[in-house]
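Removed from the display is one protein chain of the complex; every other protein chain stays in position.
After this line comes chain A, so read on.
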């Protein structure tokens, strides 16, 4: 007879694996932690995308013992340049620059390729005793005192809590009957990795082009990851172009600063949208990461938000378990929801306003936002506040994001 029932996490991407690891560290070996995801059989990961890991998330990975493995493959963002331009502008006036450190020696963010991070998380989780099952959660049935989770391999687990970490199109969220509200943007993000002639020196660029932001995010070596926003129709057209034609579109937007540019992989397009789940919890169920919310990537906050969920849920669970409280019960989950839901809504509204403000050709709007950015740039305290918010260090911060162990 174990004192506490275990936890099943449906979904083995960043959020699911990071939560499993955090729980394992906080709860010790007696409480079973199981991650179920068919994608766990595809190791090493082949995810071509890269992600900006802001300082707070880096601290979390550090505390979880994952950062060490990733650090040599991570490119620190040492500087950030924001410009506001029309496509045909010859020069791009710089309105906002960030010196890239939030503390001496701690960069604002790092760029890491997803596959490195996923592999490091999975490896570390396994070593810590997390049970990784390469199968899906197919159904579950919650009662007042527990939930019975059925996996694709036929096994049934009697757990205290099921965590839905199965992404934006979460099946578990759907099964729980939790609706979402939000909207689709008529925009898509084109993602491609490029090689360029000159060193980026760790500088990230974000150009607010009329169709939406065009971000150049530095990777290790003379490589960068591009996130390039277009209307959905235009994005579909661009990714279907021949290599030579795509190259012309790329050059036109990439600018001259880094010299000759060359795509290293096939560009892929991802539809952009915004939604928030109407509830982050259900009976013996908690939603984290993209299963709970998807925001516009304009401020690079998607992963950051997911890891904030991880840190908050892990803290709430571990604190309850250390008091002997059944951590899957309603009041414990409610504490998680109260902590995260307001922050999520606020971030959703903020990123939406940013997108409306910047994905626009109106001259008036352009003047207003440029004056705004100019003011921010000249007021160090305000700029610092923005940087700290963007780095995930604003609001009531969970312990893991402060780099403290649970």
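Here, contacts are C-beta pairs under 8 Å (C-beta built on N, C-alpha and C of every residue); 3 or more make two chains touch, one makes a residue touch a chain; residues count from 1.
Convention: contacts and distances are computed from a predicted model.
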- Item | Protein name (UniProt record) of the chain left out of view, among "Tripartite tricarboxylate transporter permease", "NADH-quinone oxidoreductase subunit N", "Ubiquinone biosynthesis O-methyltransferase" or "Cobalt transport protein" | "Ubiquinone biosynthesis O-methyltransferase"
- In the full complex, which of A:139, A:231 or A:329 touches the chain missing from this view? A:329
- Item | Contact with the hidden chain (one of A:4, A:45 or A:337) | A:4
- Query: If the hidden chain were put back, which of A:31, A:194 or A:272 would touch it?
  - Reply: A:31
- Query: Residues on chain A that touch the omitted chain in the whole complex?
  - Reply: 1-5, 27-28, 30-31, 144-145, 320-326, 329-331, 334
